[in-house]
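One chain of protein is taken out of this complex; the other chains stay put.
Chain IDs A, B and C follow the sequence of writing; residue 1 opens each chain.
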Amino acid sequence: MLDVEKLACTRGDRPLFRDLSFSLKPGELLHLQGANGSGKTTLLRTLCGLSRPAAGTIRWKGRSVQDDRAEFLSQLCYIGHPNALHGDLTGCENLDFEACLNSARSAARTALAEAGLGTVASLPTKLLSQGQKRRTALARLRVTSQPLWILDEPLTALDRRSTEVLQELFGQHLGRGGLIILTSHQDVSLADWPVLTLSLEGW
Amino acid sequence: MNWSEFFAMGGYALYVWGSYAAAAIVLLLNVVAARRREQSVRRELQNLQTLNPSDSE
Amino acid sequence: MFDFLHKYASPRNFYDFAGILIPWLAGVTVVLLAIGLYQGLFLAPPDYQQGQSVRIMFIHVPAAWMSMFVYMVLAGAGAVGLIWHLKLAEMTAAAAAPIGASFTFLALVTGSLWGKPMWGTWWAWDARLTSELILLFLYLGFMALQAAIDDPKRAARAGALLALIGVVNIPVIHFSVQWWNTLHQPASVSSIAKIGAPAIHPSLLWPLLIMAIAFTVFFAVVLLMRLRAEILHRERYTHWVAERIKS
Partner (left out) sequence: MSSGLFTAVACALRRDLTLAARKPADVATPLVFFAIVVSLFPLGVSPEPAILRGLGPGVLWVAALLATLLSLNRLFSADYADGSLELLVLSPQPLAVLAAAKTLAHWLTTGLPLILLSPVLAVQLYLPEAAYGTLLLALLLGTPVLSLIGAVGAALTLGLRGGGVLLSLLVLPLYTPILIFGAGAVTAAASGFSPEAHLSLLGAFLVVALAFVPWATAAALRISLD
């Protein structure tokens, strides 16, 4: 489904890694590992098309993502380090905006309720705690219907219970034939789904 | 060829020689700036080298 | 043709190629400057109206021409860098900007020196000088943007986009200033204002052309010098630069 061939990335002029190849099939979760500065975030942003790779190709369903960006982007949900929440907008409004950009029917209120944030759903997000903000941002995973999730450090600032809830969400998504690529310093273990790991150290 | 007349430039000496002097300065500064830029890059690279010699891959 | 381009488009080969070329071009520049200055200062006759001060034209016109030419090189190299992601083109744009800015400044200074005897003031809002001033701001904007961005790749591509927008706007700015100048210009100054194009007598035309070519070759020399420095900077993580620095 997602095939990466001989990918090379740089930060500024400093080469990070090269000849990186891997592929991901529906129902698989890829856990990217590597020390800070090894290029994990750069790789994620390159997979999304935010950054340009120095070399190599990224194919989605056999077609290079450069050829039909709109098609690939409509299949992708990316959550980066920042929560992408505007402080003056409520949780609902932020999620509605994101869903609307991907022309998806927005069920923000129910998604936030499921994530246990029903009470704070209509508060401006600047009033929420760091953990609540992160869970609001991650609630986007309940709103989107995109098959490919690319998540940068999703588990940070989450307490044990929310981590379990999130991992259960991952399980459901994989069950529906979704794909997940994430980075995390904690180890990720799903009840009944294999977790592939890829370390950026060697490349 | 009367040199004093030549330098007087028909009374426009300040403006003519001012322009040619400005041109000379600009051309010279360009060369000096280019050379200094190269030296500063070389110094930067030497520092980079001493910083992490092995990492120069 | 394409493999020739490819061979020399690689920064490493270009670095050596430039190293060989610079002394020769420097020699040509010196010769051309000598001929141009000799013709301009000694052989060319004084103008019946402006007297000897017409000799300023041999610096002002080539400098003004270079200020425009270098901005075209800037925008062209930027476009190539943006579209084909050719690292060498990005570096050419970054290296060309300060040279272009210096020529623009020279054109302004000599324009003011040339205008003073006629206008009685060091600065007059003459259409050409005003356009030249705005061009200087475009250069300074380009260099300021490049200086403000740390990541060289983003700096080069942001600068390239700005240069492309600038180059599209230059004719519009020139046209607007021309129009604005004819509206607000008191009649007396505009009659003398055709400084840039007095009747071009052959004996004036030759030094003008030679000086223009001399400036262009000079630009090539300094551009190559700056490019070599840019190449070392942008390729600092490669093997070949590491060896060069050790030697």
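Observations on the model:
FYI, a contact is a pair of C-beta atoms (placed from the backbone, for glycine too) under 8 Å apart; a residue touches a chain by one contact, two chains touch by 3 or more.
These numbers come from a predicted model, not from an experiment.
Shown chains touched by the missing chain in the whole complex: A, C.
For the options A:G27, A:G56 or A:G80, the residue in contact with the chain missing from this view is A:G80. Note that of C:I22, C:I56 or C:L162, the residue touching the chain absent from this view is C:L162.
When the whole complex is considered, the residue among C:W84, C:W179 or C:W240 that touches the unshown chain is C:W179. Interface residues of chain C facing the missing partner chain: 82, 134, 137-138, 140-141, 144-145, 148-149, 153-154, 157-158, 161-162, 164-166, 169, 172-173, 175-177, 179-180, 183. Considering the complete assembly, chain A touches the hidden chain via residues 48-52, 69-71, 73-74, 76, 78, 80-89, 93-94, 96-98, 100-103.
The rule is simple: only the chains that are shown with their structure count from here on.
In terms of their C-alpha centroids, the spacing between chain A and chain B amounts to 52 Å.
The distance from the centre of chain B to the centre of chain C, each centre being the mean of the chain's C-alpha atoms, comes to 15 Å. Contact with two or more other chains is made by residues 15 of chain A. Within chain C, residues 236-237 each touch two or more of the remaining chains.
Of all residues in chain A, those touching chain C in their complex are 10-15, 52. If you check the complex, the residues on chain B that touch chain C are 1, 6, 9-12, 15-16, 18-20, 22-23, 26-27, 29-31, 33-35, 37-38, 41-42, 44-46, 48-49, 56-57.
Taken together, the chain C residues at the contact with chain B in this complex read 37, 41-42, 46, 51-53, 55-56, 59-60, 63, 98-99, 102-103, 105-106, 109-110, 113-114, 116-117, 218, 221-222, 225-226, 228-230, 232-233, 236-237, 239, 241-242, 245-246.
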